[in-house]
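There's a structure below that I have some questions on.
A single protein chain has been omitted; all remaining protein chains appear in their positions.
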Amino acid sequence: MHSASKERGAADFLLSGNGVKSAPGLFGEAENSCIEPKISARGVNFYYGPKRALKDINMDFSPRLITAIIGPSGCGKSTFIRLLNRMNELVPGTRLEGEILLDGLDIVAPVCDVAELRKRVGMVFQKPNPFPKSIFENVAYGLEINGSLARRAIEEKVEDSLKKAALWDEVKDRLRESALGLSGGQQQRLCIARCLAVEPEVILFDEPCASLDPISTAKIEELILTLKKTYTIVIVTHNMQQAARVSDRTAFFLMGELIEYGGTGMIFKAPHDRRTEDYITGRFG
Amino acid sequence: MTKRELIQKTGFTLLAMCMAANIVFLGLIIFFIASKGLSIISWEFLTQAPVDAMTRGGIAPAIVGTLYLTLGAVLIALPLGAACAIYLTEYSPKGWTVNLIRISVNNLAGVPSVVFGLFGLAIFVKKAGFGVSMLSGSLTLGILALPVIISASQEALIAVPQSIREASLALGATRWETIHRVVLPAALPGILTGVILSVGRVAGETAPILFTAAAFYMKGYPDSVLSEVMALPYHIYALMTEGTHPEIQTQIAYGSSLVLLALVLSVSMLAIFIRQRYRRGYNA
Partner (left out) sequence: MIKRNKEKGIEWLFTALAFSSLVFLTGIVIVLVKEALPIFSTVSLPAFLGGESWYPTAEPPEFGIFPLIMASFWVSAGAMLICVPLGVGSALYLHELAGERQRAVLKPVIEVLASVPSIIYGFFGMVILAPFLQDRFNLPIGLCVLSTSIVLGVMATPTVASIAEDALGYVPRSFREASFALGANRWETLTRVIIPAAGSGISTAVILGMSRAIGETMTVLMVAGGAAVVPSSIFDPVRPMTAAIAAEMGEAPVGSDHYHALFAVALALFIVTFAFNIIAELISRRYRLKLGLSR
């Protein structure tokens, strides 16, 4: 995966066969539409045992945009996002068909090093999941497993990451205390800081505010918007207002299928598909 | 009171009596051993070697021998047991290997202790040529302790939430990095509980060391892993069944029993204490 940038040619080739049924967005992507996608899913089918959880998904994620995935629970949105850093491999009895390309390289291929992939594609989970270690150790963890940085550099990186995650001022005097003593919202920002420390290119948010109060949620949303400058962001949410507030593009999933994908404004104001409209207007789900 | 209520009341009283019987048993054992054993125990009793064919002197070599044997057994069982638990919870997908190993562990736990003794005799004492020695005894006791450590470690590992494993993997850590930097530290108190439980079990075992390690009477301390050792439980057995001064020997056996009982019970209470604290900590 180290030589990804040299192989962009392959990505261009693959893009020409793009069969994604995405509608053009209304805003936020004029300057991006001609740029090659950061991540592409092509013909993705996913099975839990005999059950087909995802049906023929084709979808592109543009760099430095926030893409939201919405849909009723059980629609496959979390399953899908967990394919992008291969977290579903941890679930026994699952099977994937199709290709998922990161900068044009197939991350599903056996030669792809899953640990390297996950360093480039970070993830923030539904429930804050700090390690039962100190705040400092939590953020330093990803740096230490790479083992190349000096102590001083790690300290700087930890401070930097905590600042980016808007948590530094709240925790700078208690970095050595257990992360489990933080509030839920602080824990979630710590998890974001921990993720940033590894310097990923993509960050996947799997319903990051599902277990948080409205104030913490607002802080996380604000944070996600600032992160957009640097990272490609995918966020799964069951909260449509949240999708409308933070995202540039929105995809609607229903029963394992990608129903509609386009600019967030369009999806919420003028969806093409009847099912999307029904969901947006609260007629089901 | 209706008939239904009467039946319920009688039933519940019977159940309470069953529970009370456990407390009575424990109380009786501790009371009888302590009441006669306490007067025997003195500083000399705990720190001196026996003299005059074990009719006088202390039991220090037996205490030390038991500590050595137990330590040796844990050194053998802990790495093997922890590795097995890690394999079962962290690595292995569901399948025949897991079932096979799980069944082996369960059955090993059910093997009578005297059978371990015979195995140790045939393999370590005879075949490997370690003779009747501390090494043979520790190896035999280590195998016996293995299932205890495996099941306690497994329980501890399973209690570590899946979410923090995912957090570590999502940061690009490999499986092993995740295990030894995140999962093992979190499971450590539970594994420690298993170790302590196995110490309690091993320290009190007699049958496995009957033919593999134990000596009836030694003037001093063992000087190498290949020498025989005295051990508290075997010492008590020998006092009650061998020798020529049953009256005096029974008195000494009371003292030795009290020492062994105190050792084993405090160890198992320590394990229970650690586990309760740790469980509470996890929920908070």
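Should a chain be cited, it is by its letter among A and B, assigned in written order, with residues numbered from 1 in that chain.
As a convention for this text, a residue touches a chain if its C-beta (ideal position, glycine included) is under 8 Å from a C-beta of that chain, and two chains touch if they have at least 3 such contacts.
All values reported here derive from a predicted model rather than from experimental measurement.
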| item | value |
| --- | --- |
| Residue touching the undisplayed chain, where the options are B:226, B:261 or B:274 | B:261 |
| Residue in contact with the excluded chain [from B:46, B:75, B:103 or B:128] | B:103 |
| Residues belonging to chain B that touch the chain removed from view | 4-5, 7-8, 11-12, 14-19, 21-23, 25-26, 29, 32-33, 79-80, 83-84, 86-88, 90-92, 97, 100-101, 103-108, 110-119, 121-123, 126, 143, 146-147, 150, 174-176, 197, 200-201, 203-207, 210-211, 233-234, 236-237, 240-241, 250, 253-254, 257, 260-261, 264-265, 267-269, 272, 276 |
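Rule of thumb we're sticking to: only the chains that are shown with their structure count from here on.
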| item | value |
| --- | --- |
| Chain A - residues contacting chain B, complex | 85, 87, 90, 92, 115-120, 122-123, 125, 127, 129-133, 141-142, 144-146, 180, 191, 194-195, 198 |
| Residue ranges of chain B touching chain A (in the complex, touch as defined) | 93-94, 161, 163-174, 177, 181-182, 185-186, 284 |
